[in-house]
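Each remark here refers to the structure printed beneath this line.
Of the protein chains in this complex, one is absent; all others appear in place.
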Amino acid sequence: MTVAVNAEETGQKIAEAIPGSVVSSDKGSLTVDSKALAQVSVFLKNTPGLEFDYLTVLTAVDYLDYFEVIYRLVSLRNNQSLILKTRVFGRDNPTVPSVTDTWRAAYYQEREIFDLLGIKFEGHPDLRRLLLWEGFNGHPLRRDYL
Amino acid sequence: MPIKTEQFYLNVGPQHPSTHGVFRLRLSLDGEVVTDVEPIIGYLHRGIEKLAESRTYTQIIPLTDRLDYLASMTDNVAYCLAVEKLAGIKVPERAEHIRVIFSELMRISSHMMAVGFYLNDCGAFFTPVLYMWREREKIIDLFDMVCGQRLLYNYMRVGGVSQDIPDEFIPAVKKFVAEMPQYIGEYNQLIKQNEIFLARSKGVGILPKETAINIGASGPVLRASGVKWDIRKMDPYSIYDRFDFEVPTGDAGDCYDRYWVRIQEMTQSLRIIEQAINQMPAKGPICSDVPQFFRPPPGETYGYIEAPKGNLGFYIVSDGSIAPYRLHIYPPTLINITALKDMMIGWKVADLIIIFGSMDVVLGEIDR
Partner (left out) sequence: MEIIRPEVSTPQEADLAEGKLINSFLENCTSQYPDPDKWLDEEIRRNVLLTTVDAAVAWARQRSIFPLIFGTACCAFEMIAASGPRFDLSRFGMDIIRFSPRQADVMLITGTITWKMATAARMIYDQMPEPKWVIAVGACAISGGTFRESYSVVPGINRIMPVDVYVPGCPPRPEAMIHGINRLQAKIVKGTIDNPNLALK
């Protein structure tokens, strides 16, 4: 049975290793500052005991004040899962560091979020539109489209 | 005398007989050897995620049918599971068993299509497809008996299923389960030792274990690379923890292993259907009481199942109204084709079609 790992304990472990990165944690998920995302992802993948090497979902939601990017990580060895979130404020040019170097599963999902919601991912090798054509005006999945 | 060569681009366009749908590949070739591959998708993007924000929870069920249109029962089950998780609804026992029977029948049908069209790409022009079509018509007759539709069923509801099964269904399923192993034996006898098939698929398109985990592959593609990860065993949903079945894996991760894992999974599905028929309660409610304009409590959840193509999931955010605030669909086949670059570079153009056929993609799911 894939057990959801205790988010508060994991949050404390991350805060000890990379200070200032954890924003909040509740029973389901862990929210992390977007600037420290790359370091946190490397930490989660390599630390023995956590070993989250399998990224499943990468999605984003448009709450009108901020965008929230959600990652769901699974550890195949220990059969555990964790939900990681990060928030980015501002609607003009939201930017989040990319995790494609750590987990290549993010390659197409980040391109899709850029296409449909307009969030840019720094460090992505090839950030272009995926599902819509070049020259399409706007980002359809935003709440203020149409 | 030295020969001058040049790299050129070839477009395997969206309308092509062997791309299994509207999928486009832009290849850079050096002679016949592939040097770079770029898949281009989006030719069937219908905006299901945006449409779902303006429909009620029950009206989204027909939209989810059209995702993986070869296995639409399992799409329905995944969505209903996610909504039930969000709202804390319990599904009655008889409905759970019915769901398991239909999911496993759907798995057999989908794998037959996958293997049939893969063998079609290998060169056995349409003979395996028509052999497997014969059995698929029997499964489709079973579905027709229950819900009246042949391809896109719209049968599952939030809290159970929509109609009860008629009396002649169970004897028909028992008859099907009894005669199917002989047909699987027939397919194996016809193709498994064929020299051309072995030469074209053994050792071709190898996906190593570490790469498969890093790209987040799931389903038969992951299991053929040697990772024993099946959600029905590792994280059981619904009533799968009551059944006894095995999870076949491969070791080399090539096209032959992906084909063989699918054939073995069909046999295991027959075992599960037999056990589900024996354990099903004879009478009972088939759907729990859910209001027509159903408002789940605000919150978010992720519900996922082991679909025939992989790990299909729905991420739903609700704000307490009759339509979801955000619905995101996690497609297994889009993540599986992240590895196309690794698997195709260095091979010839004729091998590309085989490698792509063994990944078993459905464009409705990739593009949504």
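Chains here go by letter, A and B, matching the order in which they are written, and residues are numbered from 1 within each.
FYI, a contact is a pair of C-beta atoms (placed from the backbone, for glycine too) under 8 Å apart; a residue touches a chain by one contact, two chains touch by 3 or more.
Computed from a predicted model, the values in this text were never measured in an experiment.
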| item | value |
| --- | --- |
| Contacting the left-out chain in the complete assembly, out of B:L130, B:A178, B:L198 or B:A350 | B:L130 |
| In subunit A, positions touching the absent partner | 128, 132-136, 140, 145-146 |
| Subunit B, residues in touch with the chain not shown (by the definition above) | 9, 13-17, 21-22, 26, 38, 42-48, 50-51, 54, 62-63, 66, 69-70, 130, 133-134, 137, 150-152, 363-364 |
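As a convention for this text, only the chains that are shown with their structure count from here on.
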| item | value |
| --- | --- |
| Chain centre separation (subunit A, subunit B; CA means) in Å | 26 |
| Contact set on subunit A toward subunit B in their complex | 1-2, 53-57, 59, 61-62, 70, 72, 76, 79, 83, 103-105, 107-109, 116, 129-133, 140-141 |
| Residue ranges of subunit B touching subunit A (in the complex, touch as defined) | 41-42, 45, 47, 49-50, 213-216, 227, 229, 234-236, 302, 304, 311, 313, 315, 317, 325-326, 328, 330, 334-335, 337-338, 367-368 |
